[in-house]
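For this view, one protein chain was removed and the others were kept in their places.
And now, chain A:
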């Protein structure tokens, strides 16, 4: 299949909110009730079509636990889109999304597009984060918000496709596809010092 665009996107969020399950549901159409905890980022691809454009999504599904945040810059560097996932039954996981947004604004590509997914919507009765609050926050940072359930499949295609649309929109507004597709999919593991240095220079003003 002829691919017009290739977008690198990354899933981020607190541990066990369902990042792997969302990515697996989207790309493979599968759901595993007993998904293992992720220690290694996983890479998945999906070809989609938005209007007339065929797009290959390179999805980096990352490990969520706080400690693994130290490795995240390896994955979100040069990403054009981020799917920020929280668990609607876990208040803390929403605040984690907020802190990811802050980090990405400082460290990631300045054109990065955000979509926020409130996952585990099949557990509506245990909801801890009012939907309105999440939507209002998303609006405030210029992101889209989706209610998703990797278990039922609800909202899954929509949230990933929304990322692709946002990236396409940004491209067309800026008038040019940004850089070559190859550069976009690169993940090169750099050593920690470089990441730290970057952080400093990015955050000083």
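The criterion applied here is as follows: contacts are C-beta pairs under 8 Å (C-beta built on N, C-alpha and C of every residue); 3 or more make two chains touch, one makes a residue touch a chain; residues count from 1.
Throughout what follows, contacts and distances are computed from a predicted model.
Within the choices "Transcription initiation factor IIA subunit 2", "Calcineurin B-like protein", "Growth hormone-regulated TBC protein 1 isoform X2" or "Rab-GAP TBC domain-containing protein", the name that UniProt assigns to the complex's undisplayed chain is "Rab-GAP TBC domain-containing protein". From the options A:65, A:99, A:133 or A:172, the residue with contact to the chain not on display is A:65. Mapped onto chain A, the footprint of the missing chain covers residues 15-16, 34-45, 58, 63, 65-68, 70-71, 74, 182-183, 185-189, 191-193.
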